[in-house]
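With one protein chain removed, the remaining protein chains of the complex are shown where they sit.
Up next, chain A:
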Amino acid sequence: MTATITPPKPPEAAEPSLARRLLTTPTVGPLAALLLACVFFSFNSDQFLTGGNFSLIIQQVMVVGTLAIGQTLIILTAGIDLSNGAIMAFGGILMAKLAAEGTVPPLVAIALGLLVCAGFGAANGLLVTLVPLPPFIVTLGMLNVAFALTHIYSQDQTVTNLPAPLTALGETFSIGDTRVTYGSLLTILLFLLFAYLLGQTAWGKHVYALGNSPEVARLTGIRTGRLTVGVYTTAGFVYGIAALLLVSRTGVGDPQAGQTDNLDSITAVVLGGTSLFGGRGLVIGTLIGALIVGVFRNGLQLMGVASIYQTLITGILVILAVTVDQLSRRRIR
């Protein structure tokens, strides 16, 4: 250490300045990017800045956004979940098929779908905790398991003629003259709920501590195994809600659904400023990240840009976001 040579520094000012705090908050960059994108597209398209269009954007991102809530929880613990899209697809098919064939009442079908998704999450969590295995491998395996089960159970058939409760979240209500789906509202409420849980409860603090260092968390008296399983199970349950949103939005049970949603959900989390190394990030950032993807897709579409360029830009944004995260971590060290 150089402390022996350097003269003692005077103590620094009382509070870090507002500007400094803003710059070190990981959500500020993504929010600025989102606002800039909105400004850009509103100058380039007349239809962009309308209530109807924004309602559409939210509908387009709500499924991936909801998956990304669970993904955020897991990434905050320094894990990753590749299986969430496949779990959602299985949950969706299960709900749709049970309800459409009248095996059980629709509400029971929904409840079973939610429970099965939570069960998949719990299985991931137990494998990560008890064996223990790296989350990447566990969820890669679970991705294949859930994908296969979806196709076996559905016999590759799309399920149609769904009873009303399964599509209820696709119904709309009006804010002014803008039609908003109940599903969009539910998604926003979920984000607020998890922002509260992560920011204002002991459970949230423990999730961050676990992501910082499992050993520190354990020695502080946090039951890290239980916490990890809890996080994966909660994420699984949220995937179940995403399944219901998916079914209600498309009106069918589709065995092909959600195949790239795992990576899209990671994209949203990373664009939202959450660190893939765990312990740093905000779930509201994930909402912003999902909206960035949605706004770019929608805006470029309105400008008549071919969809492959939307993918190109998303890819560049992800690399940019991870670079910023990496550089800011290096500065702290």
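FYI, contacts are C-beta pairs under 8 Å (C-beta built on N, C-alpha and C of every residue); 3 or more make two chains touch, one makes a residue touch a chain; residues count from 1.
Everything below uses one rule, namely that contacts and distances are computed from a predicted model.
Chemist: What protein name does the UniProt record of the undisplayed chain give, "FIST C-terminal domain-containing protein", "ABC transporter ATP-binding protein", "Putative zinc-finger domain-containing protein" or "Acyl carrier protein"?
Modeler: "ABC transporter ATP-binding protein"
Chemist: Among A:L227, A:L271, A:V293 or A:V318, which one is in touch with the chain left out?
Modeler: A:L227
Chemist: Where the complex has a chain not shown, which of A:A209, A:I241 or A:L317 is the residue touching it?
Modeler: For the chain that is not drawn, the touching residue is A:A209.
Chemist: Specify the residue from the set A:Q200, A:Q256, A:S307 or A:T323 that touches the hidden chain.
Modeler: Spelled out, the listed residue whose C-beta touches the missing chain is A:Q200.
Chemist: Touching the hidden chain in the full complex, which residues of chain A are there? Just list them.
Modeler: The list for chain A reads 1-4, 8, 11-16, 122, 197, 200-206, 208-209, 211-213, 215-217, 219-223, 226-227, 229-230, 233-234, 237, 279-280, 332-333.
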